[in-house]
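Of the protein chains in this complex, all but one are displayed in their positions.
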Amino acid sequence: MPSKSPAPFSLKLTTLAVILFLHCPFLIIVLYMFTSEERAFTFPPPGLTVEWFAVTWARSDVWRALGLSLRVASLATLVALLLGTLAAAAVYRAKFFGRDAVSLLLVLPIALPGIVTGIALRSAMGLLEIPFSFWTIIIGHATFCVVVVYNNVLARFRRSGRSQIEASMDLGANGFQTLRHIILPEIATALLAGGMLAFALSFDEVIVTTFTAGQQQTLPIWIFSELTRPRQRPVTNIVAVLVIAITTVPILLAYYFTKDTSETAGMGK
Amino acid sequence: MTDNNIAVQFSNVNRHFGEVKAVDQLNLDIHDGEFFTLLGPSGSGKTTCLRLIAGFERPDSGQIYLYGHNVSALPPYERDVNTVFQDYALFPHMTVEKNVGYGLMIKKVPAAERQRRVQDILELVQLGGLAGRKPGQLSGGQRQRVALARALVNHPRVLLLDEPLGALDLKLRQQMQLELKTIQQQVGITFVYVTHDQEEALTMSDRLAVFNQGRIEQVGTPSEIYEHPATPFVAGFVGVSNLVSGKTAQAITGSPQMFSVRPEKIHLADPAAPVPDDMVAADGRVRDVVYLGIMTRYLVELNVGGDLTVVEQNLDTSSKEALTARGRAVRLLWYRRHCRHIPAAN
Partner (left out) sequence: MQTTKPSSVPTESKPANSLWQRLSTYLYLRPRLLLALLLGPPLVAFVLFYIGSLAALLVQSFFSLDSFTGLVVKEFTLDTYRQLFTPANMDIVVRTVTMAAVVTLTTAILAFPVAYYSVRFAPPRLRPWLYLAVLLPLWSSYLVRVYAWRLILAKEGIISWVSNLAGLNWLLDGLLSLPVIGGPSLTVSWLGMYVVFVYVWLPYMVLPVYAALERVPTSLLEASSDLGGRPGHTFRWVTLPLAFPGVVAGSIFTFSLTLGDFIVPSALGNSSFFIGQAVLSHQGTSGNVPLAAAFTMIPIVIMALYLTVARKLGAFDAL
């Protein structure tokens, strides 16, 4: 509902203030990567140095956590791509009893607070006496990653329309040939966008992971432990910026791939 | 049935969706090489009928034969039939050339031959230079031709067209109607064409079938359907019906049997005009006049009850003169032989 009169100045000011409020913290973190202090967050920083980058590089616990996060995110994304696409195909193709329930079911892990998913999985593990492991983390992440892929792929299916599949079959291609030549190329960018979102979501996740990881540390868990019992603070800052980079870049890419469409990635995470 | 002159045969075919009978005990023969139209309003079953031929729907009961072979259980990719879809269904991520050559690629036709055939068919539909474009870069009319080319290039025995001209504007549609007819005659393939536009059906078809609620009301040539409608529905759907029955019919023809008379067969005359022996008459008043350029349409309210629509060419009537007819008392005259008797609807 655009207005023809100019905006009141106070409104413009408030908007600017809020936007700055949202973005300043990032600049602060970047600044603190270079502080020479080890234990405090003095502002302004007493000195600037780049020595912490080398220190971070040498920290083996950081590398372990990074490795675990990457492995978990990759696998969770794969699972999400597979299950999400299957579910989207089923919901798109057929009318069946409980069709809307499927969408609701898949969105539940994201809709409910992370702590619910976390403690639910923990309860199940306790009940069935399953120990913490790499796979318990993956299962936890897969639950909320599936819906991201599902939404993207389903939206793309809906946009393409079913007559293309019929046309392909009409021209002599069986189901598998149609899948290969028509369907997969159609949903390729949706898969990419969904996959990137799922990766970012999984990489950044800390709440559910805390309940399913036990002694293992993903990168966010590492940061969390540093939050409460910090060692070398600038190292934490560097790792923090690293995490931002690894999570923001895929999402930006996913946004770019789907930006001209209705299912633009990243909305309503 | 191994008669090679029957391209498509429906034998007691039924198809229902839930409670709705989309196709009800359908029996139909379509001859080899003819341009056959399935005509009817929305929901009458004509599109379902087409999809049954293509293989996108399977009959709940009954058989479908293509040149004598029972194809009822065959998937679409195993039937020698190709379809031009209503929304064209072009593959957006492929060029025109790849779109058109898709069927050939699937059949593993060698690349050189494929390219030649694609080029030939594009020339036929007058899209010669557009092979490298993508569907998104084409106009509606061009996309329609690509869809046609894509289907034709595979030399199917039967070509199915699902209301392909619906999205085009009037002039383009009329042009395409002629082109399609020409192509069909050139190529000699059986065309099965679906439309709700009765004018289109009358223009293009060798024969047509009029559908109503899953059943066929009449099959015949355009002139048969138009001049001799078999049921009130056909009379009303194809052309303007001017159905007359009951005491009005009695007053005009002397018999209460229902008849229809086409509006262009009726002449407007002076109320005192004499009535020749081979004609019948009905007196009334002109209620409404619509000037249509080439002709004028009059709605005449009859003294004995009911209306008749009359159409006359504006041979030397201007619009002003035509419109003054409103309210005038007139006598309608037409030849007795133009009364088409219609058996009562059951």
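Should a chain be cited, it is by its letter among A and B, assigned in written order, with residues numbered from 1 in that chain.
Definition applied: a residue touches a chain if its C-beta (ideal position, glycine included) is under 8 Å from a C-beta of that chain, and two chains touch if they have at least 3 such contacts.
In this text the structure is predicted, and so the values were computed from the model without any measurement.
Novice: For the chain left off this view, which of A:11, A:58 or A:184 is in contact with it?
Specialist: Missing-chain contact among the listed residues: A:11.
Novice: Of the residues listed, A:164, A:189 or A:210, which one is in contact with the missing chain?
Specialist: Answering carefully, the residue with contact to the hidden chain is A:210.
Novice: Which residues does subunit B use to touch the chain missing from this display?
Specialist: 32-33, 58, 67, 73, 75, 78, 80, 107-109, 117, 155, 157, 187-189
Novice: Which residue numbers on subunit A touch the omitted chain?
Specialist: For subunit A, the residues touching the absent chain are 1-3, 6-7, 11-12, 14-15, 18-19, 21-26, 28-29, 32, 40-44, 82-84, 86-87, 89-91, 93-94, 96, 102, 105-106, 108-109, 112-117, 119-124, 126-128, 139, 142-143, 146, 174-177, 200, 204, 206-207, 210-211, 220, 223-224, 227-228, 236-237, 240-241, 243-244, 247-248, 251-252, 266-269.
Here is the rule we use: only the chains that are shown with their structure count from here on.
Novice: Find the geometric centre of each of subunit A and subunit B from their Cα atoms only, then give the gap between the two centres in Å, rounded to an integer.
Specialist: 55
Novice: What does subunit B use to touch subunit A in their complex?
Specialist: 54-56, 75-77, 81-83, 85-87, 89-93, 102-103, 106-107, 150-151, 154
Novice: Under the definition above, what is the set of subunit A residues touching subunit B in their complex?
Specialist: Listed in rising order, the residues of subunit A that touch subunit B are 160-161, 163-164, 166-174, 177, 181-182, 185-186.
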